[in-house]
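Quick one: the structure is below, questions incoming.
Excluded from the complex is one protein chain; the other protein chains are retained at their positions.
Let's turn to subunit A:
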Amino acid sequence: MYCDMVTISIMDKIMYGLHRQGRISFYMTNTGEEAVQIGSAAALTLEDTIYAQYREAGVLLHRGQPLAKFMNQCYGNCEDDSKGRQMPVHYGSKKLNFMTISSPLTTQLPQAVGAAYAFKLNKKDACVACYFGEGAASEGDAHAAFNFAATLSCPVIFLCRNNGYAISTPVLEQLKGDGIAAKGPAYGINTIRVDGNDVLAMYYATKSARKFCITQKKPVLIETMTYRIGHHSTSDDSTAYRSLDEISEWETHSPLVRFRLYLESLGLWCQKREEELIDSIKKEIFHAFGEAERKSKPHWRNLFTDVYKEIPDHIRKQMNLMEKHLEEFKEHYPLSSFTHTK
């Protein structure tokens, strides 16, 4: 768990830097929320389907996603599973049962409930875990999902990351009640609030929630209290709406610092091992992004495929039009960085 937490934090630093150098178009860090992600992921199995918002890369990492795949997605190269169509950090993995992320907030919540109902129908010994921020919880889809999950008795864990901010909007402008957890009982959902900077608390809460969901066929809501230490995204400078003091206050209580102190107190960790770990992760990440950067983009025709399972006539016509156009005007398009095969 600790290794994964460190890996995700280093990957964030490096990718953030790559964006600053203009090498990827966008990025969102996970800083401060490593424990929420890794602690909960460790309590789930690969049978459990994940529906995420976008700040849950650690969950995917803990499930076994290779670093190269994260990089391929951010670069949108020819080895990206989603074929370079989405913005960076919109990860997904069929193999790891992690639904592909989409930008519209909260849409994944009622979907997770539907998938959980399917699990119940299929008598599957698994649950669905659905992550979202406290801002997303204001959307109508959150209300829909909580109510459907309760009335239709679905084995789903709603995992809210309450990190204090939705971009610039502090939680006090998001809601007046007692956070997200207070909503749970109103829907008839068993609810718990957890210290999201405590990876072990996250692990145990999620583990019990999973067991409850599967045996009782009922939803659980976990509100994790944490703090978004990084900017909202690479398009955001958070010092415009919050103080540096506030951020540094939370940095001293970061989940990484806390878990490391715990491990050291047990004699399981030391400065030397920390340095070795950081070195090896850095090496691995630099290697992965180097490779990802060198790979060409997918063939332009992938713009037209997968809209439907098979390409309908009208879209095929448009693809042929584009092909003809490119034959005539190829020098005006960045064809050289796109693959020519397939």
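Observations on the model:
Assume a contact is a pair of C-beta atoms (placed from the backbone, for glycine too) under 8 Å apart; a residue touches a chain by one contact, two chains touch by 3 or more; residues count from 1.
Definition applied: contacts and distances are computed from a predicted model.
Between the listed names "Ribosomal RNA-processing protein 43", "Exosome complex component CSL4", "N-terminal nucleophile aminohydrolase" or "2-oxoisovalerate dehydrogenase subunit beta, mitochondrial", the UniProt record for the complex's undisplayed chain reads "2-oxoisovalerate dehydrogenase subunit beta, mitochondrial".
Checked against the full complex, the candidates A:9, A:29, A:111 or A:163 give a single residue touching the omitted chain, namely A:111.
Shown as candidates are A:85, A:253, A:282 or A:299; the residue that touches the absent chain is A:85. Although one chain is not displayed, subunit A still touches it through residues 49, 51, 80-83, 85-86, 90, 92-94, 99-100, 102, 104, 107, 109-119, 121-122, 128, 140-141, 143-145, 147-148, 151-152, 306-310, 312-315.
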